[in-house]
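Here the complex is missing a single protein chain, while all its other protein chains stay put.
Chain IDs A and B follow the sequence of writing; residue 1 opens each chain.
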């Protein structure tokens, strides 16, 4: 594996999940694979779970890890070509990426969208340039439009906890106070659509009018604006807020209650509840669910390690 | 050891000091104990000595270390239950702690008091919740009311440098420009009171009127408002500023000079002078003392490694 950016980078969904679960049962089985190899984690935006779980995964494989926090103020990168750099950007991504590639065998990159210019965000310009210029394999630690390590984690978690062969999985929009990116729901959707194609799940998306995701990510999904209809018979409910794709980056007032709570849980098939975290309690998801037996959120976060580890393992094997 | 938060977590003061000194003479004797174990150090407030010494201690034991700097602006934690999280806190401590527990075998946490609401600070709500929710052993890297790694260091240092069986140890208040927490003096006091009970030291606290510490930490200590009386015959003088506990977080003008200097040193039994650092030169403690033969401050800082290492060793043995 040379790149882990979208579901298209994984040929065998079932195989990668099984390999991740095998690493979970023997975390140190490949601790010599990463000896004298260096993983560089580049964060243009802050991270908690992603940084820790990827660092842990790399250490389990015996790798060295170097973390670079390059917030936009401290080390602003120029991404456009042909610009006279007489402004506030201090380094061009051509040099920054190539230099980091000199020091690292594998690089991870996190870069959030601006949520102002949809075209700019959805072309994934920065990410693609980073991949082109750094010259080493790149793991996405969340880009403008996708968060594939999270989605692989989610598929691992669903596989571990499913009680039926082909569970009904529902991505349910939930309220928030901020305008959040579509990266997590886009990515979850593209992974679940592919899992559905392979007969692994049945996938539904429920969201209020105006919160339609980009169709590139939702092909094959059943989509409804009726939360109750979506939840009916669900085995897994994946709760997540996102801002509008259509009216890009905007947030609409939503009349109906879309917070996931125990009353709504009753409409499901005693569903397990998932969330990528951080979660706003009693706004997105009720405390009673988070603290109750149906919540998988902590185990899901724990599985971030095995998603990262299987990706790094495959990259190391291919260096 | 499952928790290192106060002196109550150490059954055998003498034993733990001897074990620390033994690690000091053989730092790498237990380097296999921490193999494939991960220490997570969570800082809600900045740290220099504590982070470096604990990281060094963990590496001496062969552990991996991950550091998380979560300042209050960047990743504000909600600690109250039943709050609708529609404000500025981005994650509840229930999730944050539990997730970090998924990635780490032992966690360290630093969290300073607000110094506004004594009740809130002294209940150690955040710390206790972190311990409850993370599910792994927790080392305090300084909490609202205590700094036990510092106090253990101090007892190690006194043990190493004492010239008499039962030295007179004086905690002497000193001036500062800022309102500082009571964590270091509280903790030093509770460790010295216990050491006094066990016949290891004789303990006196000297401070101006209005700077009385919480009595929970000072039981058995001799307390005086007369610095000269306190210093008389002292073998060790532990210099430290703190703000008022009674009129919580306030700073009073102090008429008399409370800065420790050579003139005052003459009143002692040629005392060794200690300070947890950072120290304000010529405000808390004179340069002549800091640069002279009676200062232990650098050796004391060096001993932070062995305090952390003995605590981590005991936790690792008990995992």
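Following the convention adopted for this analysis, contacts are C-beta pairs under 8 Å (C-beta built on N, C-alpha and C of every residue); 3 or more make two chains touch, one makes a residue touch a chain.
Owing to the predicted nature of the structure, the values given are computational and were not obtained by experimental measurement.
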Query: Which of B:81, B:247 or B:282 sits in contact with the chain that's absent?
result: B:282
Message: I'm checking contacts with the chain that's been left out. Which of B:53, B:189, B:204 or B:218 qualifies?
response: B:53
Statement: chain A positions in touch with the non-displayed chain are 36, 38, 40, 64, 66, 68, 70, 74-75, 78, 81-87, 90-92, 94-96, 98-100, 102-104
Statement: Where chain B meets the left-out chain, the residues are 27-28, 31, 46, 48-49, 52-53, 55-56, 59-60, 177, 277-283, 287, 290-291, 297-298, 301-302, 305
